[in-house]
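One structure, as structure tokens, below. Some questions next.
One protein chain omitted, others in place.
Think of it as A, B and C in the order they're written, each chain with its own count starting at 1.
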Amino acid sequence: MADVSFSIALAFVIFSVISLGGALGVALNRNLFRGTIWLMVSLFGAAGLYVLLSAPFLAAVQILVYIGAIAILFTFAVMLTRSLTQVRERFTRVWANLVVAVLLFVLLIIGIIWPVWGSNPDLAQPVSDVVVSTTDLGVALVDRNGFVLPFEVASLLLTAAMIGAIVIAREADDEV
Amino acid sequence: MDVLNQWAFVGVFLLLAPIFPALPIGAATLLRPKKPNVLKSQTYECGVETVGDTWVQFRVQYYIYGLVFLVFDVEMVLLFPWAVAYNQLDMFAFGAGFLFIFLLADALIYAWKKDVLVWK
Amino acid sequence: MVPLWMYLVVSAALFSIGTFTVLSRRNGVAVLMGVELMLNAVNINIVAFWRYTAPTEVNGLAFAAFIFVIAAAEAAVGLAIIITVYRNRHSVIPEEADLLRG
Partner (left out) sequence: MECVGLCEFVTSLGVSDMGLALFLGYLIGVLLVSGVPLVTVIFLIWIERKIAARIQDRIGPNRVGPFGLLQTVADLLKLLAKEDITPAAADRLLYNAAPIVSFASVVLIWAVIPIAPGFVGVDLDIGALYFVAVASLGTLAIMTAGWASNNKYALLGAFRVVALLVSYEIPLVFALVIPVMLAGSMSMVDIINAQSHMWFIFMAPVAMLMFAISSQAETGRAPFDLIEAESELIAGFNIEYSGMKFGMFFAAEFLHVFTNGILIAVLFMGGYLGLFYQFPLLGFLWLGLKGGLVYFVFLWVRNTVPRMRIDQVMRFNWFFLVPVSILNVILTALVLKLLQVWGIAPVNLAESSLLGVLPMTVILLLKDILMILFILGRISQEGRRARLDAERAHEQLLTAAAGD
């Protein structure tokens, strides 16, 4: 068993580094297109974490939705809103914001995560190795006592988002 | 454990997959002649010198295609579990799925009516 | 297995980086990228808690799936607004979209 935990820990470290490194790339890169690629790297790392957390369905969805669709949308938006003169973007109040972010991180760690969950030995291991399947998710999504209302509301939200975005973007098209 | 076992295979595959195309490209780097000059490494636009910035303005049209695609793609997040579990469900589940797809089809019909999906 | 708090630390770090991006970038598209990072950090948190405390219940998975929907809707509408503002005012900087200011 020792080998298994070691490889899982190794995979965890690798995916965490990918995820956080990509996020840093997003935060610090001045080139927006490269920023989009970094965002995708970060989200790819997060997909790896989902796999380690035994949620491969979410990992596949993460790749499908983010890298397949949201990345494309972001690149389109980058091209559509490029400033005519400056390709490289500016930052505001970097040091103050850095302090805020680091403070937030430290507060989250010492304020919440470590005292509540870090010292709890029960949570070093998952309570069970049995994990619900995608089928169970599907059953619950359309169950009368389950998630059927959020399921329909999600559809409504997507419809509203699509119509709203079309209305907004179409007006922009008329302007030009 | 079994699931992770399977995904370890995918992980190894993920590590190896970029190597297959990288190998011939790398080999080419070693073998090919390398005589760049200013003219060769210019941007190739039909022999004429490049005018202005590459990042020309694009129409919002492209964004709308991406947007509609995104919405349908996300719909799949919820539709695939539904389809997988479909054989175990009752008529109510069909109704729920139908309403779900129907609401999104509405958005598509709206997009039709507004003529935003026609390439202009 | 990796203990739960490690996932929480990664998620907290991701959230902080997202916050930094949202606060320090002036470009609206970059700000939205920061928001995506934050939503993703939240999702890692949810999935981690689900895995460690209630893996036999479907709630965690369903919740995470709905967050995908929300993230997508947010990106779609947010980017559309930024594009419109850019077309009208030739700026992608959120603070400069102040037509509604009294």
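The rule is short, and it goes like this: a residue touches a chain if its C-beta (ideal position, glycine included) is under 8 Å from a C-beta of that chain, and two chains touch if they have at least 3 such contacts.
Just so we're clear, the structure is a prediction, and the values are computed from it rather than from any experiment.
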Shown chains touched by the chain that is not drawn here: A, B
In the complete complex, the non-displayed chain touches which residues of subunit B? 1, 3, 5-10, 12-14, 16-18, 20-22, 24-25, 27-29, 31-36, 38, 40-46, 50, 54-56, 58, 61-62, 65-66, 68-69, 72-73, 76, 79-80, 83-91, 93-94, 97-98, 101-102, 105, 108, 111-112, 117-120
Determine and list the subunit A residues touching the chain excluded from the picture. 3-4, 6-7, 33-34, 37, 40, 56-57, 60-61, 63-64, 67-69, 71-72, 75-76, 79, 133-135
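Criterion: only the chains that are shown with their structure count from here on.
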Of B-C and A-C, whichever chain pair has more C-beta contact pairs: A-C
Hey, which chain is the most central one here, using CA centres? A
Whole-Å distance, C-alpha centre of subunit A to that of subunit B, is 17
Between subunit B and subunit C, what is the separation of their C-alpha centroids in Å? 20
Where in subunit B do residues touch at least two different other chains? 60, 63, 67, 70-71, 73-74, 77-78, 81
Where subunit C touches two or more other chains, by residue: 65, 68-69, 72-73, 75-76, 79-80, 83, 87
Inside the complex, what are the residues of subunit A that reach subunit B? 4, 7-8, 11, 48, 51-52, 54, 56-57, 61, 64-65, 68-70, 72-73, 76-77, 79-80, 82, 84, 87, 129, 131, 134-139, 141-142, 144, 148, 151-152, 154-156, 158-159, 161-163, 165-166, 169-170, 172-173, 176
List of subunit B residues in touch with subunit A within their complex: 1, 3-4, 7-8, 11, 53, 55, 57-64, 66-71, 73-78, 80-86, 88-89, 92-93, 96-97, 99-101, 103-104, 106-107, 110-111, 114, 116
Hey, which residues of subunit C end up touching subunit A in the complex? 1-10, 12-21, 23-30, 32-34, 36-37, 40, 43-44, 47-48, 50-58, 61-62, 64-66, 68-73, 75-77, 79-84, 86-88, 90, 92
